[in-house]
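Below is one structure; the comments refer to it alone.
A single protein chain has been removed from this complex, and every other one stays in its place.
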Amino acid sequence: MAEFSAEDALRSPWNPAYKDRAIRLFLVLAGLFVAVAVVGWLALSLLGFGREPLVLLLVVIGPLLTGAGMFGTAMVIRHHAVVGGLLKRLALPIFLGGVVGLVVAIWVIALLYQYVDGIEAAQSESARQVFTWFGGPLTVGEIQGYLTGGPATRGGWWGVPAVLLWPLQFQLVRDIIGVVGVVGFVSLVAMVAIWGERKVSADMQSRLGPMRVGGWHGWAQSMADGLKLIQKEDIIMDGADKPLFRLAPYLAFVPALAAFITLPFGTYWIFRNLDVGLIFILAMLGIEVVGVILAGWASNNKWSVYGGMREACQMVSYEIPMGLALLVPVMIAGTLRLTDIGELQSGGFHTWLVFSNPFVFAAAVVYYISSLANCKRAPFDLPEAESELVAGFLTEYSGFRWCLFFFAEYAAMFVVSGLATILFLGAWHSPLPFSWAQAWWGADWSQWTLWQKALGGILFSGPLWFVAKAGFLVWVQMWLRWTLPRIRLDQVMYACVQVLLPVTMVLLLGASFWGLLVKPGTLVAQITNAVLTLIGAFFVAGFFAIAAYGYRHRRRLVGNMSIEALPGA
Amino acid sequence: MSDCGFRMEDSRQGPVPVFRLTLGAMLCAAVLVLAAPGLALAQADGGATATETAANPPAQAASVWEAVLFYIVGGTVALTALGCVLSTNIVRMATCLFGTLGAVAILYFLMAANFLGAIQLIVYVGGTLIVIIFGVMLTSKSPWVKFNPRPVELLAGGAVCGLLFAGLAVAMWGADWGRLTPNPDGFEVAHIGWSLLTTYLVPFELASVLLLAVMIGAAYLARPERGE
Partner (left out) sequence: MLTIGLTHYLILAAFMFCCGLYVMTIKRNAVGILIGVELILNAASLNLVAFSRYKTGLLDGQIVALFVIVLAAAEAAIAIAIFVNYYNNLATIDVDRGDSLNG
């Protein structure tokens, strides 16, 4: 067997001796791009295209910016110590600014979409019939004319915003922006969830968790872990089925992302409003099983195979009570379209579907337990049991592929929590009824001013409420993981087939009879609603009371040891 | 020291797999993006959101999109079916079957049969395929066992199936299908449920009885031996 010697370490691309080569390379590339930009501008001016914004963008501004970027990279590599110190101090403000900037950017883009739709709606009938070479009804000139308030011309400085707004009329461009947004959001959720999991587990175990990386409570731990995983060695074992081994992380990750196609964050904040949205998400969660089985099988390792088969068994079995429990609120809503189900719950705390029916109340609990098992979270995490199966089906995966599996797991956690929020907990609405907002500001929300819409989004209904509620449910999943012990596989199957499945059947039957016999608006329905709402309010209030009590007495309960100052605490 | 199977030349350092994985992720995103307009275009109008009502592309662009998507997804179906035929390893066959089933589900979405596409994904991919893979794992001695048929069988089978496909393709290409009444909008889920409980009630009940028989039969067949 060949030994891994010192020369092999020196041949690594991360060797400091290669730094100078990298700096030279980037400087040369920067020079090349700037040269292309300069030559391009000269040629364009000579040929008479000097004023066309689109051509200028492609030939001059693009290479210029790329060259500047390459130069900046070279400078960062040369002065990496200084840059590192700066980043450490400014890291938290940059990150928070980035998150806030993301939210603002999403809002600005939505406003721009409405603006472009407004321009299109303001087109005259004759102008609407003219199609450009790309098939869109709006030309750059028309947009420019709308912006300047004059005739439809092209060229000049007003051409720049017109050119930037022109692609936004195409569905494909909006889709690409949406995909980028969803992928960014999922990555952000996964990063925050991984850091949060470590902090939550630490809090529950009377220790501190990550405290150093980035300063405040180790908030940059996920990013540091990601950077470490990216540059790890790519190991595939000798007898493993290489194509399948490489394919399996995709098969687990892509469905978790694809479930966001029909997951609404608000009434209009949805990628594609399919009329079978709920079933589509269930289908995506079911496809993940294939990735897990293939991962276990392709590793050529019997512990992985055992883990993979147990995993598939558990995930597939728990899909049944999960799907059936989701049908109970669907029976009340009468539709599978998730935005319609969300809109039903806009009337305040008591209209949330979980409080309409004792069967839906129980179905929420059943669904949550089944989703825990479907996401392989404790107490059902036997496939990943660290102390029993090494790492189950993940044993042979290292580096970025392992990272993909974990992203898939946290994305799936968010998706099932999101489904629970939409179907049971009032979707994107706050406990305040939307009719109050309409009473204050007018019945048609599209006529409100910008500030009223922003305030309405924070107070009454908006994507932030959806993310907050789903995030709370993800936190409860972590809470359960670090509190409850793991149960055996036969106990897992017993719980599914002999407990949850009959309970779900009874709930379905009961909900059907309730829907037939008790009409909404009658006395029985209202009394049940009131009683369940009071129980729900009691639980919420009790949760906050216990949390406040725990916070006030935290020194006595936790002990001084954990709260002493540590570096960065 | 004994060979643990790890060779120096098999190891690679640095971010090479990251680039491939990022490229793969971008390809998946591109597929998603390409599929999304197809999904949108095949919807009834209830699928459009309020901000999209003024931006629907004209009909020619819609059919071009549909054609592009059909060729890409249909090509995937054909390629993965061919992969099932040509692969000798049973697990690779099952993976190619997964590709075929998923691509057929996307074709169902393209034909505005949304409910059917979702059910295909849940039942076929998330159920039948899992059962098949379990069967593969329970009945294979090692991952690399191959059963090679004799060349004469390969030739004969290939000739028959090739001729059949050629005949079918020629017959269908020139066929006159009579009066066509296409329906690009699809049906609502409520419509499907209603017809399952009225027009197709008897097959529905028979299917449930059949499933009961299947459950009992499978449980009996797969019972553990009673130590005889």
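Going in written order, the chains are labelled A and B, and every chain counts its residues from 1.
The criterion applied here is as follows: a contact is a pair of C-beta atoms (placed from the backbone, for glycine too) under 8 Å apart; a residue touches a chain by one contact, two chains touch by 3 or more.
Remember, predicted model here, so these are calculated numbers, not experimental data.
Counting contacts over the entire complex, the absent chain touches B.
Seen across the whole complex, the unshown chain contacts chain B at 63-64, 66-67, 70, 74, 77-78, 81-82, 84-85, 90, 93-94, 97, 100-101, 104, 107-108, 111-113, 115-116, 119-120, 123-124, 127-128, 131-132, 134-136, 138-140, 147, 149, 153-154, 157-158, 160-162, 164-165, 168-169, 172-173, 175, 177-178, 180-184, 187, 191-192, 195-196, 199-200, 203, 207, 210-211, 214, 217-218, 221-222.
Following the convention adopted for this analysis, only the chains that are shown with their structure count from here on.
Computed from the mean C-alpha positions, the centre of chain A lies at a distance of 27 Å from the centre of chain B.
On the side of chain B, the complex with chain A involves touching residues 1-8, 10-18, 21, 24-25, 28-29, 32-33, 36-37, 39-40, 43-44, 46-55, 57-58, 60-61, 89, 91-92, 95, 98, 102, 114-115, 118-119, 121-122, 125-127, 129-130, 133-134, 137, 143, 188-189. Within the complex formed with chain B, the chain A residues making contact are 1-2, 4, 8, 12-14, 110, 113-114, 116-117, 120-121, 131, 135-137, 169-172, 174-176, 179, 183, 230-231, 233-239, 241, 243-244, 247, 249-251, 253-254, 257-258, 261, 268, 270-276, 279-280, 282-284, 286-287, 289-290, 293-294, 297-298, 300, 305, 309, 312, 316, 319, 323, 335-337, 399-401, 404.
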